[in-house]
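Shown here: the complex without one of its protein chains, the others still in place.
The chains carry the letters A and B, assigned in the order they are written, with residues numbered from 1 in each.
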Amino acid sequence: MLSRTAANLFWIARYIERAETNARLLEVGARNALLPNTGGGYRNEWDSVLAASGTASAFRDKYGEAVQRNIETHMFFDTDNPSSIASCITGARENGRIVRTALTGQVWDALNTAFQELQDFARTERSRLPLSDLTDWTLRTTSLIRGAGLATQLRNDGYDFTNIGHYLERADSTARLLDVKYYVLLPEVSFVGSGLDNYQWRTLLRAMSAQRAFSWVYGGEITASKMVDFFVFNPMSPRSLMSSAEGALSHLERLARSYGRSTPAQNAARALVEQLQRMTIEDVFDEGLHEFLTRIVGEVDALASVVSGTYLSGVARCD
Amino acid sequence: MSQNPISRYFNEMYQGDAVRPPYRGLEDWSRDMPAEFRDMKQSEAEALFRRIGITFAVYGEGGSPDRLIPFDMFPRVFAADEWYRLERGIKQRARALNAFLVDVYGRGEIVKAGRIPGRLVYQNEAYETAVCGIVPPKGVYSHIVGIDLVRTGPDEFFVLEDNCRTPSGVSYMLENREIMMRMFPQLFQENRIAPVETYPGLLKRTLASVAPKKCDGEPRVVILTPGHFNSAYYEHSFLADMMGVELVEGQDLFVEGDFCWMRTTEGPKKVDVIYRRLDDPFIDPLCFRPDSMLGVPGLMNVYRSGGVSICSAPGAGVADDKAIYTYVPDMIRFYLGEEPILKNVPTWQCAKKDDCKYVLENLGELVVKEVHGSGGYGMLVGPRATQSEIELFAAKIRERPENYIAQPTLALSTCPTFVEEGIAPRHVDLRPYCLVGEQIELVPGGLTRVALTEGSLVVNSSQGGGVKDTWVMAE
Partner (left out) sequence: MRLKVSHSTSYSYEPAKSGLIQSLRMWPSVYAGQKIIDWRVDIDAPSVRRGASFRDGAGDLIETVVIRGPVEQVTVRVSGEVETQDLSGILRGHVEKVPPLAYLRASRMTRADPALAELSADVIASTGGGLDAAHGLAAAVAEAITYQPGETESDTTAAEALALGRGVCQDQAHALIAMAHCADMPARYVTGYLHATADGTLHQASHAWAEIHVDGLGWVGFDPANRCCPNDLYIRLGSGHDAAGAAPIRGMATGQGAETLAVDLHVLDASQQ
């Protein structure tokens, strides 16, 4: 298939996943901000969300102080922010329009409807759009688009590129969401194990729609170790780094089989999976959760570059 | 529905009070259709068009780029024998236009013979010196020739203009038929209507037949589009899908060695035939406009050295220029030794002194067009223009006479059309698409455009025109 078509499919998936991440980040922030003043105060929770989204400095330049309404604008509506939900949905739909014929009618309908509804939001009085409605809408919409693809798209190489996009972006997303905790914890290390700590972990679980799953797998108290295991190592957890890395690897291997040719992309993905298999929870804490997550975000990004260089840029190699 | 017997326009459905044979199958259908049913079908059609995403954007008009061209459900019908004559005329014209192109980029015999002024050809903006001396595979420059026809009587057809570059609209021909068959299947059971669905297959065969000599094996054909912001992007992707070929942008192709390659997830694949929907100046920044971001650097060198075929060939536009148009009947006589089957509309060239004088004196009765214009812009329809519009146009003609041609206002035929009040005659034209490769093919049908405003003679979709399904009755 055309490299550009593969790139469009890859980016539709990444944008959808990224929109979802933003919605989840907003939920975490809003929840954490509901707690009474704790050391850093309200402001702190929103700063951590901004930092985790990787758009803190762009936000400060445009809006200044991190108050909820501005954060909502920035992370949902603002098309100047390339990773706002509005930008992501628009980007996904634009990529979809270019490869319209590579998508089934259902996937296109879901993408197009999302875009139209987004336009409706932009015309609606903001007071009539509570944050929970916006995040619910985003989670519902992204599920619908992904589900339509899952149910109807042909299982060809395009399907692999779509899924590689989903998995790589999801790994990035999980790492960033976990990192929110790091930022929140930063001012007061003494909170570890406290009621507040517990509340924040719960918020994270809820934002990842994983409260019940977590209880089933681990039961009992929420601890940092359990959380790291759940979101980093546990292959049962659909959003864990391990699941994401394995998912990306399996689609890359499918590609290698159908093209009859293995490339550096398969090796890079395998290396990431093997690294996660070798590591333990202790290793993560020894390295430092934030340092570990930062490194993983970098490695996922590097893997995406290899995939891009190998398949999506159509590098000249004439036979 | 009744016909106004004193109308000076030929209504294709009637002859006197009698319904003409090709339209007989539509008489009961249209007469007995309840208004509510009609409205329901009309909105169903619209929903279908919107669903498949066939939209049309007009340059420079603003508004939504996702606008639909209005679809009129009343088909336009040709009898088999009418079509037979049109078909012969269209193919004859397409052959002559291609012979002309090979000639003017080769020895220029028609110019040497004094049948057409050299300056008109060689100084033409569309004449491309970069392709002089090139004889493309099978001697074809223009592989898809769109010929715009109008009718003024039962046996009176005129060619309004030729389109040798990349005529658009064929996706409407196919989608209009598709939608009519979905909505009114019984019409297709009761009437023997020749199919148009073979077009994409024939197009692909035509394109593959002009693969370069250097291509061994099955030629790889692609469609080159300016991108999804182009108003005809839907058509580009539609045709790519129907033909089962890749739709590429300039950035998807590159030149290396003797060939042109396509960037794919499995590495570069050689491309043999490019059906480009990109104008000449944008094809190759290394040869033409250096600022073009849409083309492929070096493509013209590969083309000129025989590594790839470009359809239509660069430079094909010199044959469809409105100033050259006047000479097409001469081309037919010169190259084919035949008499033209289809007539030209009499045309005055403002570049000629006498013609210009006549045009300026009779602006109120004439249609004046820009030589290089298209899409119904920059056009004056004398009988429908105000005095000040006429004066404004007269000034433009005086300033640059060579930029204008004029034609009599033709009594364009009408076809019954669904309008607010019921069914009423509206003016129509026709664009069939002739395919020229190893063989010359014409699917029985085309795009009928209809001027939806009462009395209007301008059928361009950018000026409020609509489209109809076009039927050719099987024998």
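In this text, a contact is a pair of C-beta atoms (placed from the backbone, for glycine too) under 8 Å apart; a residue touches a chain by one contact, two chains touch by 3 or more.
In this text the structure is predicted, and so the values were computed from the model without any measurement.
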Residue of B:L97, B:V255 or B:L294 touching the missing chain in the full complex: B:V255
With the full complex in mind, choose from B:P297, B:P329, B:G378 or B:G464 the residue touching the hidden chain. B:P297
In the full complex, which of B:P70, B:G108, B:G227 or B:G464 touches the chain missing from this view? B:G108
Looking at the full complex, which residue from B:L26, B:I90, B:I116 or B:V131 touches the chain that isn't shown here? B:V131
Interface with the unshown chain - residue positions in subunit B: 105-106, 108, 111, 118-119, 121-123, 125, 127, 129-134, 255-259, 285-287, 290, 297-298, 301-302, 304-307
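Definition applied: only the chains that are shown with their structure count from here on.
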Approximate Å spacing (C-alpha centroids) for the pair subunit A, subunit B: 49
What does subunit A use to touch subunit B in their complex? 1-4, 6, 97-98, 100-101, 105, 108, 157, 161, 255, 259, 261, 311-319
List of subunit B residues in touch with subunit A within their complex: 51, 53, 227-228, 237-238, 240-241, 246-249, 251-252, 254, 256-257, 259, 261-268, 270
